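Down below is the structure, laid out as structure tokens.
And then subunit A:
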Amino acid sequence: MSKKFGLFGGLLGLLAFAPLVFEDYGLGLMIGIVSYAILAQAWSLFSGPTRYISLATVAFYGVGAYVVAVLNEDLAYPLILLIAVGTGLVMSLAVGIATLRLAGVYFVIFSFGLAELVRQLITWYEVNVSGTLGRYIFLPFEARHIYWMLLVLAGVTFAIAWWIRNSRTGMALRVIGEDEDVASHVGINITRTKLLLFAISASLMTLVGAIQAPRWVYIEPSIVFNPTVSFLTVIMALLGGPHRLLGPICGVIPLFLLFEWLSANFPNHYSILLGGVFILIVFLLPKGVLEFVDRFRLGGAAK
Partner candidate 1 sequence: MLTTSLVIGLVLGGTYALAALGLTMQYGVSRIMNLAYGEFVIVAAFATFVLVSTLGLDPLLSLLLVGPAAFVISYAVYSVLMAPLVKRSRKGGNLEIDSILVTFGLLFLIQGILLVIFGADFQSYSYLNVAVDLFGVTIAANQVLAFGLATVLGIGLFLLIRFTRWGLILRAVAHRPDNAPLVAINVDRVAQLAFAFGGMLAAQAGVVISMFQTFTATAGVVFTMKALIVVIMGGVGNFLGALIAGLILGLVEAFVSAYLDPGLTLASTYLIFLVLLLWRPQGLFGKSVS
Partner candidate 2 sequence: MLSLSDLSLSYGKHLALDKVSFQLAEGETVVILGANGAGKSSLLKALAGLERYSDAARITFVGDDIAKMPAHKRVDLGLSLVPEGRGLFPALSVEDNLLLGANTRNGRPREKENRDYVLDLFPKLRVRARQLVGTMSGGEQQMVAIARALMSAPKLLMLDEPSLGLAPIVVGELFETLKSIRASGVSMLIVEQNVQASLGIADRGYIMETGRIIGEGRAEDLLSDPNLQEAYLGTSA
């Protein structure tokens, strides 16, 4: 157990040196990977065991970024982050109470609609109340600062994921995912458990948006509520396998790099290749990368 912790801590420590090794572009890649790793991990926290496909990721992510955009000139940065988490938490609780009884595709569409609704409401508010659209963030952060903050958040996220897997709540969630009837009959309050996890997951997503925001300098709703973020998160988590602790990251790394490679080398055919890769993944790796690696290994062992 402690060995695993040591390994985990060591890896994080090692990664913290990345800014000294990589130049800006490499660091930019690392930022992208780490932020998607957090998003995919946070997504899997809730959606892995419960099998709810949520497309609301960018709703929380965008709200996080917006909180920073609104407050960056008035408050101390740590306080802003705290407010961002709080906002994500309150929003997720409100949404969760209303929606967690929707099942299957209804939840999928609802969560997508939610992101759009939040975007529209913020736009309306900015236009009619605050009278600005598009806000500037001038915080004295460079890429490496953002990277380090994200790395800490990634550590926290993985620790939470690990802890939840090994905690009573985590077991409760797994039981809910496997069989809600059994869950309620062994004494699990299904609604409360789901809500708790949804809120934790959403708060983490909010933080990713809040930490990344200073990198863009200029923010408007169409920029931070880009639905692609939600979709990529889902795809990456599903590819890696949302049921495993390290599943999401195993989806994030190859996919993120693949997308990067495709867009760098085939800028004019990026969409076509991306679509093709997507379809291939579904056909070739229906259960995710880790499952595939496992099967491959087992197959090898059997020989």
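In the analysis below, a contact is a pair of C-beta atoms (placed from the backbone, for glycine too) under 8 Å apart; a residue touches a chain by one contact, two chains touch by 3 or more; residues count from 1.
For anyone wondering why these and not others, all candidates are chains of the complex that A comes from, given by their letters.
In this text, all values refer to a predicted model and were calculated from it rather than measured experimentally.
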Options 1 or 2 - which one, within this complex, touches subunit A = 1
Subunit A to candidate 1 touching residues, read off their complex | 53, 98-99, 101-106, 108-110, 112-114, 116-117, 120-121, 123-124, 127-128, 227, 231, 235, 238, 268-279, 281-283, 286
